[in-house]
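With one protein chain held back, the other chains of the complex are shown just where they sit.
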Amino acid sequence: MTPKQISIQTTLSQQFCNVRQQSLELCAPLTAEDMMVQSCPEASPAKWHLAHTTWFFETFILREFLPGYQEYHPDFLWLLNSYYNSISDHPEKKLRASFSRPGLEAILDYRRHVEASMERLFESGMPAEAQERLVLGLHHEQQHAELLATDIKHAFWTNPLHPAYLDSRLPASGPAAAMQWVEYPGGVHEIGHTGDGFAFDNESPRHKQYFEPFQLASRPVTCAEFLDFMNCGGYERPELWLSEGWDTIQAQNWRAPLYWHRDQSGEWSVFTLHGEMPLSDLAGTPVCHVSYFEADAFANWAGKRLPTEGEWEIAASRLQVEGNLLESGRLHPSACEISSTIASGGKPNAATMNQMFGDVWEWTRSPYVGYPGYRPLSGALGEYNGKFMSNQMVLRGGSIVTPASHIRASYRNFFPASTRWQFSGFRLANR
Amino acid sequence: MTPKQISIQTTLSQQFCNVRQQSLELCAPLTAEDMMVQSCPEASPAKWHLAHTTWFFETFILREFLPGYQEYHPDFLWLLNSYYNSISDHPEKKLRASFSRPGLEAILDYRRHVEASMERLFESGMPAEAQERLVLGLHHEQQHAELLATDIKHAFWTNPLHPAYLDSRLPASGPAAAMQWVEYPGGVHEIGHTGDGFAFDNESPRHKQYFEPFQLASRPVTCAEFLDFMNCGGYERPELWLSEGWDTIQAQNWRAPLYWHRDQSGEWSVFTLHGEMPLSDLAGTPVCHVSYFEADAFANWAGKRLPTEGEWEIAASRLQVEGNLLESGRLHPSACEISSTIASGGKPNAATMNQMFGDVWEWTRSPYVGYPGYRPLSGALGEYNGKFMSNQMVLRGGSIVTPASHIRASYRNFFPASTRWQFSGFRLANR
Amino acid sequence: MTPKQISIQTTLSQQFCNVRQQSLELCAPLTAEDMMVQSCPEASPAKWHLAHTTWFFETFILREFLPGYQEYHPDFLWLLNSYYNSISDHPEKKLRASFSRPGLEAILDYRRHVEASMERLFESGMPAEAQERLVLGLHHEQQHAELLATDIKHAFWTNPLHPAYLDSRLPASGPAAAMQWVEYPGGVHEIGHTGDGFAFDNESPRHKQYFEPFQLASRPVTCAEFLDFMNCGGYERPELWLSEGWDTIQAQNWRAPLYWHRDQSGEWSVFTLHGEMPLSDLAGTPVCHVSYFEADAFANWAGKRLPTEGEWEIAASRLQVEGNLLESGRLHPSACEISSTIASGGKPNAATMNQMFGDVWEWTRSPYVGYPGYRPLSGALGEYNGKFMSNQMVLRGGSIVTPASHIRASYRNFFPASTRWQFSGFRLANR
Partner (left out) sequence: MTPKQISIQTTLSQQFCNVRQQSLELCAPLTAEDMMVQSCPEASPAKWHLAHTTWFFETFILREFLPGYQEYHPDFLWLLNSYYNSISDHPEKKLRASFSRPGLEAILDYRRHVEASMERLFESGMPAEAQERLVLGLHHEQQHAELLATDIKHAFWTNPLHPAYLDSRLPASGPAAAMQWVEYPGGVHEIGHTGDGFAFDNESPRHKQYFEPFQLASRPVTCAEFLDFMNCGGYERPELWLSEGWDTIQAQNWRAPLYWHRDQSGEWSVFTLHGEMPLSDLAGTPVCHVSYFEADAFANWAGKRLPTEGEWEIAASRLQVEGNLLESGRLHPSACEISSTIASGGKPNAATMNQMFGDVWEWTRSPYVGYPGYRPLSGALGEYNGKFMSNQMVLRGGSIVTPASHIRASYRNFFPASTRWQFSGFRLANR
C-alpha cells in the first residue's frame, strides 16, 4: 500500500469504529427486553438493527474479500437478511420480534467477531470494491441507527406505561422566529449528487431539470401553527384533503399528529424520547410525526403547497450541512430561533433558510421515482433502493435522529404517504 | 344571441345528443339485469353510469342555470353523487349494486327528463359558465361510457358462464409489424394542454420541462412478446419486479394478464367482449389488462424502461389523433400491421409511431401529480381530478373503448399501479 | 300403481305445484333487477333462489329417475350448485350477484322445463327413493322461499332509498298481553322427530334426554321490552354479554336490532317489508332481527335465561302447529293479544303458550350438534345438514315468513350466533 492508501484505510477504519459505536450508544438506555419490541409493521426490534447491520458487513465484504473468513453462524446469512432476494430467502419481517435467540449477548459477540474480522481486512489492505461496499455499509448502519431511535420511540409509546427513553427533561422551547419567504429563480438547474463523496445510487445521475421561479418558507411549520389548523377544523374538512388521505384519517381515526394526546381537561401533550411534555412547551418546534396527507392538507388550508424535491435541493445545495442532528443529543426537534435577515434588516435570502438539515424530515410533493438514466447497483446491492420506487413520497434533509455525516443536499429519503412514525414534518412553498 | 353563439350552441347541442346516444348504444346488448352487476371495487353497474352522468348535468347545470327547473327526484342529488363531498353525502360505492330501484326504466326516464330540460336551456341560450360545465359534462359522460364498457367486460368475466357481450366473432389478427426505435431530441420542451379545445384541469398549466434525448418503441408490446416474458419465468424472478409488485403478484396469485386463462391442455385463451378466443389468434395484438407492475417488470426483463408521460406527450403531439377507438366498434385492440419506414426503406422517425392513440392505454413511469402551478377548478368541480393526486400512475393515449373525441395528446389518465381491469398496456422506451 | 300409490303421488304432485307457486308469488312484487341483489354474505339473489331450488329437483330426481331426461343446460349442474362437493365444483357464493345471465326469463323457462319433466315423472310413477327426495326437495324449496323473503328485506334495506316490498301499510299493533310463566315438569323426555311425516335428518334419531323442571315465558320478548333494555344501557354494560358478543357489538357498532333506525329527533323507526314504521306502532310485537348475543344479553339483564332446544320442543310438542306464518300474508310479526289463562281465571299452563310457531324464530341456548346416534343421509344429500354442525346455535318455531307446512315441533334451524338478518327473536326461560 502506498501511504495514501494507508491513510484512506485508516480513515475508513476510524469511521467504521465511530459508526459502530454510535449504534451501541443509542442502545445504552435500553434493556435486552426493550430491544425485543416490534410495535408496528414499519419497525424492527433494536437488537435486530444491531444484528442486521453487522450482517451487511459480513455478507457483502467479509464473505467475499477476507480470505479464510469464518462465518459467525451458518444460519445468520438468511436469518438476518432483510429483503435481498438475490442473497437468500429471509424470514418475514413481522417475525423479527420472535428472535429471542440469538440473545443480545450473542448479537454483541457477533458484532465483535465481525469487527475483529474487519480489522484484519483493514490491516491486510482492502480492495477498491470492498472499500466501496464498506462506505455503503457505513451509511447503511447509519440509516439503521436512525431507525433504531425511531422504532424505540414507537415501542415505548405502545407500552401502556409510556416509559421515557431518557430521564433528562427536555427544556421548554421559546416561540419560533417568524416565517419568511425566500425567493429562488427559475430556469434549468442541475439536480442530483455531485462531487467525490458518497451517495446512494438513487441520487444519480445528476441531471438537468427546468424550474419556474419559486419561494420556500424560511423554516418548517411549527406545532403551534399545526394546532391552529386543527382548531380550524382541519381534520373535518374533506376539501382540504387528498381523497386517499381523507379515507386514511377516517379509517385510522387520526385527529392529530402521532404522539399527540389530549387529556380529559382538553390539554394536549406530546410523547417524546424524554417522556411526555405539554404541547405548550413545544409550540415553537417543528410539527413532527405527520403523514404526507396531513402535510398536504395543511398546505391547502394555508393556501400554499409543499415544495418539490428539486426545489428543496436547489435551496439546500447552497447551505452548509449543519443543524440539529443526532450528535446534538437532543432527540427532539428544536424551535427555530434565528432570523438573521430581520437582525440585519435586509430582505430574506438563501442564507436565511433555517433548519433545512436536521430537526424533521421534510415531506416533498415529489413521488419517489428513478432519476432520468437511473441504474441500480449491479448484483444484490441493486435491491437497496430501486425496487421501492412506487407509491412512496420523497422526504429531504434528515431529522434530529439522523447522524450528521449521513445527510447531504442530494439525499432522498422515501416513505409511503401514510407514514407517521418517522420524525417527519414539512416546510411550505409558494407559487 | 349572435349567430356565432347560436352556432356554438347548436354544435354543443349536437354533441350532447351524440354523447348521450353513445352511452345508450353501449347498453344495447345488455339486459336490465346485466346493468345491475358490480363485479369489483373499481367498477360500477352500467345503470349507475347512465344515471350518474345524467346527475352531473342536472346538478351542475340545470339546478343552477335553468330557471324553474324541476328536479326529477329529490333523493337523486345524493343518491347518484359519486364523490363530491361539497355537494352532499353520497352512498358508499360498493352499495351501487343494491340500486335495483330506481329501475332501468326510471333511469331512462330520468335521462329523457334531463335531456328535455337541457334542450330548453339550449333554446333559451346558455351562459358561458354553463357552456363550460356542459363541455366538462360531455367529457365526463364519455369517461363513463368507457368505464361502462370496461366494467361490463369484467362483469361478464366474473359470471361463471363468461357470456359474450357481442355475438360477433373477432377476426384473428396477423403478426405485428416489427418493433422499431424512434429517436427524439432532448432539451426544454413544453408539456400540457394548449389551444382552444377542451382539456381537464390536470392537463394545465402548460409548462416547460427538460428532457434528455430518448427513444420510443414504434408500437406497444404484443401478447406474443408478453408470453415470451412469461415463458422465461418473468413472474418467478423477483429481481425484475418492484418490491410492491412482487408482493402483489404473490398475494393475488397473478401469473398472466387479467382475462388470460390456461386450459388443462396448457393452451392460453383470452376473454374479450366477443367472448373467449385462443391467444394464438391475438398474438400480434397489444397486451392488455396488465398492471403497472407487470409493465415495469417486462421492461426490466427487456433491458428497457417505460416512457415518462412527458416523453410520450412529445411524441404524441406531433401526430393526428386517430387510431382504433370506440367508434371502430372493434372493442378489442388490433395488431399493428403498418411499418411505413421499412416499406419506404428509410430510418424510423416520428411518423412511424403506431397506435399512440387507441387500442390500449399506455402505462408511463410518471406518478400522477399536479403540474407546476396546477390549480383545481373552484367549487365542487375542483374535486374532479385534484384530490386523486397520490399513489396513482399516469396512462396515456386512450384505448379501444375510448370515444374518439375524448382523447388528445395532453390527456392524463391515472390509476393505481395494481389496476388491471382497464384496457391497459404499454410501450417501451430506451436510454 | 295401486290406488293408494296413485293417491299419494297426486298429493305429492299437488304439493309440488303449491310449493313452486308459493316461490313465484313471493317474487310478484319484484322486478328482474330486484332479483339480482345480494346485499350481505348470508343472502342470495332472489333469482338464484328460484334457480337453485329447481336445480335440486333436476339434479337429485330428474337426472336419476326420469329416463331420457334432457338437462336444460349443461352448465347448470355446477352453476347452480350451492355447496354439494360430492356433485360438482360450484361458484363461490359471493359471485351469485354476477349471474345476470341466465336472465330471469331463462330461469322461469328452466322452472317450467323442470316442472313439465316432473309432471311426466309423476304420471309415469315415481319410485320410493324419488318420492323421498321429492319431499326433501319440497322442504328445500320452502326453506329457500323463506330465505327469499329474508334476503329481499335486506336488499331493500341496503338500497339507500329503502323501498318497500309491499305498498300496503301494516296496521299498528296493540300492546302485548302480559308475559306469564308456564311450568313444565322434569324427568326423562323424548326429543326428536316422531311419526310418519317428513323431517330432516338432523331431527333424528328420537332420543331420551333428562330435564330439570323449568318454566317458559308465555310469549316472546317484545320490542317495547327490548327498548327498555336499551334504555337501561343494555348495549353499554359488558357484564351482560358473552365476551364474543361484546366484541361483536363493538366491532359492528350495534346499538339496536337490525332494521331499527333512530332519526335526528331521537325517535326510533323500524324497516319492514311494508316500509318504514314508527317503533311505537310495533311496541307489542316480538323483537326481531336480533343476534343470539343480544338475546342472551337481554336474558342476563332480565335475570332469566334462554331455553334449551329440548325444553322448547317439550312445550311445542303439545301444541297445534298454528300461528302467524307465511300464508298469513302479514310479513311482519304481530303482537300477542291472547291471554287465555287470565280470561279463564286459572293458572297458566301449556295451553297458554303463545306464538310458539311463526312470528319469530326463537334463539335457544343450544349449540347445533348431531343428536346421539345421528347419521347424515348417504351420498351427496348427506351434505344437507350435517356438515354445518359447528359454531351455530339452534333456533326453533319458524317465523312470519315460514310456510305453514314447513314447520313442526322438532324442526331445528341453525345460524351463527352473530346472525341478525333472519326474523330471529327469543323467548325467556326460568330456573
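For clarity, chains are labelled A, B and C in written order, and residue numbers in each chain start from 1.
By definition in this document, a contact is a pair of C-beta atoms (placed from the backbone, for glycine too) under 8 Å apart; a residue touches a chain by one contact, two chains touch by 3 or more.
These figures come from a predicted structure and were not determined experimentally.
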{"item": "Visible chains in contact with the missing one", "value": "A, C"}
{"item": "Candidate in contact with the missing chain, chosen from A:V19, A:I61 or A:L79", "value": "A:L79"}
{"item": "Touch with the omitted chain, as defined above, among C:G125, C:G174 or C:P238", "value": "C:P238"}
{"item": "Options A:I61, A:L121, A:A155 or A:V369, residue touching the unrepresented chain", "value": "A:A155"}
{"item": "Hidden partner chain, touching residue among A:S7, A:Q21, A:S98 or A:S168", "value": "A:S98"}
{"item": "Residue, one of C:S86, C:S124, C:S168 or C:Q252, that touches the chain absent here", "value": "C:S86"}
{"item": "For chain A, the residues touching the chain missing from this view", "value": "31-39, 47, 75, 78-79, 91, 95, 97-104, 155-156, 158-161, 163"}
{"item": "Missing-partner contacts on chain C, residue numbers", "value": "83, 85-86, 188, 207-212, 238-239, 241-246, 292-293, 308, 365-367, 369-370, 372-373, 382-383, 387-391, 417, 431"}
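One rule holds in what follows: only the chains that are shown with their structure count from here on.
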{"item": "Least step count from chain A to chain C, where 1 means the two chains touch", "value": "2"}
{"item": "Computed distance of Cα centres, chain C from chain A, in Å", "value": "60"}
{"item": "Centre-of-Cα separation between chain B and chain A, whole angstrom", "value": "39"}
{"item": "Separation of chain B from chain C, taking each centre as the mean of its C-alpha atoms, in whole Å", "value": "47"}
